[in-house]
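Sending over a structure as structure tokens; questions will come in a sec.
Note that this complex is displayed minus one protein chain, with the remaining chains in position.
The block that comes next holds chain A.
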């Protein structure tokens, strides 16, 4: 009983130390706090944002592609709808697709990398050759070809395709980490104790790589956003009435945002959203790097 109590109090103390460490890291560079706030803001925007607006969004046909004003901070689109409202309601598709992309990238990449690095031998060779093949296929041209045959009808489908095209790099990196870790003493000890493979992989290897994987996941989100926004911007995907990439496409090719200043707000809206999302992720990854890497801690 006392052992149990001691163990739970140790865990609680470690958790307290962890969160106080997180707070210290955040305070050291306030920009990281900004990143975290932005990140929370984007999650809130994706989950709850569309609930604040009616569907369809109100439109004013007397203000088509209007410049920024007090009434419309970033102006209006070519249908007379508020650009800020479009960015907020359009975030759900973009963020959901990016999240699905990131999850698939990380789950597939980590699975293949771990299995390959831990098992080695024939499986390693086969899986790494597949990974090599995957890495040699250029992503954007393949997506352009795929878009002619696949309709990408939902954010989940979009994320699925993007995820299946982006796991290669993560698999390679995780395999390298696994190869390095599996020779370490604590893994040798676990093997010596006769612990099952699932325990060694699940309890020993994965936790050691968790921060790295989490950071990769965040970076994969930006990749997912860029890829889908790019495809919508190029106009190769079926029309989606409310999507950041579609907004960019409409702003440039339909509203002449690069020709007339009145369309600039329409162009800036989705660009700012992408910029802020990238910034948030970079700042949070920077903080995570320091939180999980003792060598980077300054104290």
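In this section, a contact is a pair of C-beta atoms (placed from the backbone, for glycine too) under 8 Å apart; a residue touches a chain by one contact, two chains touch by 3 or more; residues count from 1.
Going forward, contacts and distances are computed from a predicted model.
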Not-shown chain resolves in UniProt (candidates "Protein FixA", "Carrier domain-containing protein", "Fe-S cluster assembly ATPase SufC" or "Peptide/nickel transport system substrate-binding protein") to "Peptide/nickel transport system substrate-binding protein"
Listed residues A:103, A:160, A:252 or A:276, member touching the removed chain:
A:252
Absent-chain interface residues of chain A come out as 55-56, 59, 61, 64-65, 78-80, 148, 235-236, 238-239, 241, 252-256, 258-260, 262-263
